[in-house]
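Shown here is a partial selection of chains from the complex, left in place.
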Amino acid sequence: MQEIIQISTDKHNGLYDITSAVKSIISKNKIKNGIVNIYAQGATAAIMIQENWDNSVQNDVITLFNKLIPSGVWEHDAQDNNGDSHLKAGIVGPSETIPIINSKIGLSTWQNIFFCEFDGPRSKRDIVITIISL
Amino acid sequence: MQEIIQISTDKHNGLYDITSAVKSIISKNKIKNGIVNIYAQGATAAIMIQENWDNSVQNDVITLFNKLIPSGVWEHDAQDNNGDSHLKAGIVGPSETIPIINSKIGLSTWQNIFFCEFDGPRSKRDIVITIISL
């Protein structure tokens, strides 16, 4: 089972919660046990599992990356001025693979699935959801 | 095939080797070839593949993260004072997916599977092991 989620992003750097869209795909396909792979297409985007009680951790992720990986100091900036975007995306990575347990996604209470935009805003970002059943 | 490993942790930040528990699940289920997904439930925990010749690399991982991601300076600290724990967990990530080759886990000599505790100690941490056979 494979499906593509599309989102738009309104910030240059921002985290977008896609947990409910992934849960919908799992439940409508009646998957009992297996794994779900979430894959962000785009070399300046990534997938991170993170807390979503409020926006604080999401803001802290952006603050941390802007401190560790400042913009404007990279060799790639001579091409299209987004060296920091590529570095952030490469470190976080474009995918996460999560178990499906008894028809539910195996996230803990405070784990949510976030699309990380590191070079927005973008009108369209594609995220590929692939489910492998046991 | 899906099974949950439970461990307790005795440090605030620490790496715990779970390689032998994962190997046991593979061998008792007589899996020949495929992949094994190891998933840590908890937004302040993670899974890292790392060397285990002695404790030095494990200590260095903690030292590095405490330097790059200091505690006490995050927006999320106003909620429950563990902003650094979430950031460390988000960067390392909650899962690793490893091949199974001829009935053995496809780790190299010096690769071991570690549960990373970033907000301990905890009496119980759950790690979901899912095996997909070829």
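Descriptive notes on the structure:
Letters A and B mark the chains as written, and numbering starts fresh at 1 in each.
As a working rule, a residue touches a chain if its C-beta (ideal position, glycine included) is under 8 Å from a C-beta of that chain, and two chains touch if they have at least 3 such contacts.
None of these values were measured; they are calculated from a predicted model.
Of the identical chains making up the complex in this file, 2 are positioned in the shown model, whereas the full set numbers 3.
Basically, only the chains that are shown with their structure count from here on.
Across the complex, chain A is touched by residues 1-2, 37, 39, 41-43, 68-69, 74-76, 78-79, 83, 86-87, 89-91, 93-95, 97, 126, 128, 130, 132 of chain B. Across the complex, chain B is touched by residues 33-35, 48-51, 53-54, 56-57, 59-61, 63-64, 68, 91-93, 96-99, 101, 106-108, 110-111, 132, 134 of chain A.
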